[in-house]
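All protein chains of the complex are present and in place, except for one that has been dropped.
This part shows subunit A:
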């Protein structure tokens, strides 16, 4: 059997399967979809998508499928083409696996939601656009997917649209994403005008790529992947339901920006400026997010900042010119982050809507499965040896340590790694250990298989994914083989440091009676003062400029003062000046005449 044919068929079959629940009701009069049906569709699609992944792992098969061409301009080809290479053939099963688990969880989480079918349909449409983004071979399809995930993010964050904070959060997400889109459109336009193509394979120059389109791509990634500068939307996006946070804002949508940079990495590889920018931006983002996560009290916000920090780490990897490693981290991160969110969802629902970790405690005994998987997820996040996160994170830090690059970025990343350990341990201690701080009557029940099955499935993935991927996928760049022991253990050492620090600090909270306010705490808990500063300043500047240009300059100045009204005013002034000259006094007149004649005669 031809491997390529099997690859193409199974990939297209996967994509068609997940399209079916959306398209079929439009064509025929079938009974409406139900949430379990949609879950089953996604499960089937996952199983089918294992075929291309296996084919790639064993035979190294990659292909590009081009079907239809949009004949819009004669000498510019925009085909509908899918690329099935290492990245998309691996991302497809992982995304589908995570989505399947999340949908199954959502069957329980959103059970009391009247529009649950619409919710599931939204999630499905999101998945379709995300997979379109990852399998796109040209920038046109990628852009369609990009915009699609942006729109679905908006709709899903604002799912409970009667809540004002949800609406503002959704709008914030759209606005920040839009700023990133400017960068994407810039680079897409540059590609079209300079390279006369939108296919990424044709866009590589042997010499250094100009910095402008790369800046555009980095801006797009900053917007979509919540790097520092365009990051506030990600914590705010926690207003959406937990399945949405798990799917969009941990595993799939936020990695779209990093994925874009991975896809276009040969363009980046030749330009050191762009690489340094990625490195520093990523380092800054990871440290900033980790700092903010230290003092958050909302469980979902902590996990959101953790996501933001890991995205910064992925950006750092791109800056090190290691796209495959970044993708590896995306894959492993998807598992444990989605699981962390699902655990938090289970906790929240079981505690009847309580999200503040200061009001939780001792859940290890009452929610054993959930909290065990929470622990596994946190350990994987911290980079505990031989769990999923270790393989990608440790490798990134080893590469960072052994490369001749910006040492400031290195320092920031190491610091962020220790902070990761700190806040993860803080989360674990406050949620799972100690005396309970819950209200007395809290009926806690996690015996529903709809909760436990997804979470345990993802826990399995968190444990095994790293090992499996490293075993089967060969690295395209040589990893660093030798280094001094201290460098080798650097990541673990800083993680241990962070753990010890967290334990020490939590000890102090039991013994101190009078907590003092201090500047670092304020900086961390108010998210670096970024939100009030930028949101207020930028919008007031924009509105003021708008008023100056539209009202003052155009309306008042051009249309009135300099234009008609100013002219009429001038005439009025002249008229007012010349009318009193006719005073009626004949002597004045005659003297004027005489004076005029005198002047005329003198001048001659």
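Note that in this section a residue touches a chain if its C-beta (ideal position, glycine included) is under 8 Å from a C-beta of that chain, and two chains touch if they have at least 3 such contacts; residues count from 1.
We take it that contacts and distances are computed from a predicted model.
Asker: Look at the options "MICOS complex subunit MIC10", "thioredoxin-disulfide reductase (NADPH)", "NADH-ubiquinone oxidoreductase chain 2" or "Hemoglobin beta embryonic-2" and return the one that UniProt uses as the protein name of the missing chain.
Answerer: For the chain missing from the view, the UniProt record says "NADH-ubiquinone oxidoreductase chain 2".
Asker: Tell me which of A:111, A:508 or A:590 is the one touching the absent chain.
Answerer: Of the listed residues, the one touching the omitted chain is A:590.
Asker: Going by the contact rule already stated, which one of A:193, A:471 or A:579 would touch the omitted chain in the full complex?
Answerer: Among A:193, A:471 or A:579, only A:579 touches the chain that is not shown.
Asker: Of the residues in subunit A, which ones touch the absent chain?
Answerer: That gives, for subunit A, the contact residues 571-572, 574-579, 581-582, 584, 586, 588-590, 592-593, 596-597, 600-601, 604.
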